[in-house]
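Excluded from the complex is one protein chain; the other protein chains are retained at their positions.
Residue numbering begins at 1 within each chain, and the chains themselves are lettered A and B in the order written.
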Amino acid sequence: MNAPTLQPRTPATAMLVVLGGIAMLSGLLVVLAAQLTAPLIAENQREAIERALVKVIPGSVTYRRYKVEEGRLLPAGEADDDILYAGYDDRGRLLGIAARAAAQGYADMIYLLYGYDPGCECIRGIQVLKLAETPGLGDKITKDPDFLKNFEALDARLDAAGTALLNPIVTVKHGSKRNPWEIDAISGATISSRAVGKALNRSAQKLLPAIRPLLLQIHRLEEKG
Amino acid sequence: MAADSLSFIFLNTVLANNFVLAMFLGLCPFLGVSGKLETALPMGLATTFVMLVSSLCAYAINLVLVALDIEFLRLIAYIALIASAVQLVEMALKKYSPVLFRALGIYLPLITTNCAILGLALFQTFKGYDFAQSLVYALGAGVGFTLAIVLMAGLREKLALSRLPSVTQGAALSLMLGGLLSLTFMGFAGLGGGHG
Partner (left out) sequence: MSRRRDDRLTWETFSEGLWRENPVFVMLLGMCPVLAVTNSAVNALAMGLATTFVLVASGLLVSLLARYIPRQVRIATYIVIIATFVTLIDYSIQAISLDLYNALGAFIQLIVVNCIILGRAEAYASRNRPLKAVVNAAGMGAGFTFALLCLGGVRELLGAGSLFGFDLFGPNFQPWVVMVLPPGGFLVLGGWLLLFDWMKQRGRETEPLPRGETVHGR
């Protein structure tokens, strides 16, 4: 309902002033919110990753973040995306490294973290970070105990030349796993299971040959001076 | 097909992850405007056009936002962009095709609040698509949206002539139809990504 008293035609300046004022107010509120919540959000993310790291590098208590650059392992900064996590036990010995992997699943991309143990040259565990698979079917890859058993010692040895996996990681039909580098798919969730295999194989083929010679550099946790 | 190849993105967005039937974006026009085929198709095309324009500009704006480290302004920037794009389209239609402009009526400015457009801009940013991928994604989203509302319009036109319990008229019917359409589109899931 309009006011009984007519509003004078608003000049352009009045409109600009109001819009500008609102824009400034809004900008201020948003910046404030961003600043206030940034530390909390970072903390949440750190906690989430750490929970995943404990699962994929069993026995680990401390972690360091690294990135592979020009054939060397350098400590990764906050902004770096493509990083590895090195997990150490309470005596500072390197237990394993964790990296991310992703592949297209049934509905959308599946993102996971996997832990590699250089001692046994095998993958020790996976943790699905994000998935949009069918609830009750595809999302079983996060919970199905038989499926997760695949990753307790998934063979990821390198070939003689050290440039690729000796046996590519592959997902096989449910019930037909014969070799330690195979993943037994969940029956009824083949595509999601295959995605996990694809993701791991892709990442491992790229990462493991690159870091094997570099692991010696970080096999003991040095106290930062 | 590789997961981020252009053809995969297109097919995926039109069929398997259809913006309306799988991602629930763009429902207001889907339920509201899709009563007649002759308004549904132009609506779909207008929306597709706005999507393409918004996608391009959103990509550019995002580069600026990231460069200046003011990413928290993203939402406000995107919505301002979309409102302007719609305004432009409105003015263009008014000038070049007043008939269409009148036919679409209130639904044209409502494209601004069409979650599909903002959703498109946001998703393409979250997925980190590059320029070509964003364009294809926008095209796929628009085509998928048009496909959905044209299908719905066709169905409803047919049903307008049949006898149904009066209680199902209106939105309940559209939703049931939408559910059935969504169910059929689920059959496309895994398209192109199933093997290899």
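Assume a contact is a pair of C-beta atoms (placed from the backbone, for glycine too) under 8 Å apart; a residue touches a chain by one contact, two chains touch by 3 or more.
Only a predicted model underlies this, so the values are computations on that prediction, with no experimental measurement involved.
Trainee: Omitted chain: which shown chains does it touch?
Mentor: Checking the complete complex, the chain left out touches A, B.
Trainee: Just to verify: which one of A:L29, A:L74 or A:L214 makes contact with the chain not shown?
Mentor: Within the whole complex, the residue contacting the unshown chain is A:L29.
Trainee: Quick one: which of B:L31, B:L93, B:L108 or B:A153 touches the chain that's been left out?
Mentor: B:L31
Trainee: Any idea which of B:L63, B:I76, B:M91 or B:A132 touches the chain not displayed?
Mentor: The single option touching the absent chain is B:I76.
Trainee: Tell me which stretches of chain B touch the chain missing from the display.
Mentor: Residues of chain B in contact with the hidden chain: 21-28, 31-32, 72, 75-76, 79-80, 83, 110, 112-115, 118-119, 122-123, 126, 166-176, 178-180, 182-183, 186.
Trainee: Could you list which residues of chain A touch the chain missing from the display?
Mentor: Per the touch rule, chain A residues meeting the hidden chain are 1-4, 7, 10, 14-15, 18-19, 22-23, 25-26, 29-30, 33-34, 36-37, 40-41, 44-45, 48, 130, 134-137.
In this text, only the chains that are shown with their structure count from here on.
Trainee: Quick one: in the complex, what on chain A touches chain B?
Mentor: Contacts found on chain A: 26-27, 30-31, 33-34, 103-109, 191.
Trainee: Mind pulling up the chain B residues that touch chain A in the complex?
Mentor: Residue positions touching the partner: 3, 16-17, 72-73, 76, 189-190, 193-194.
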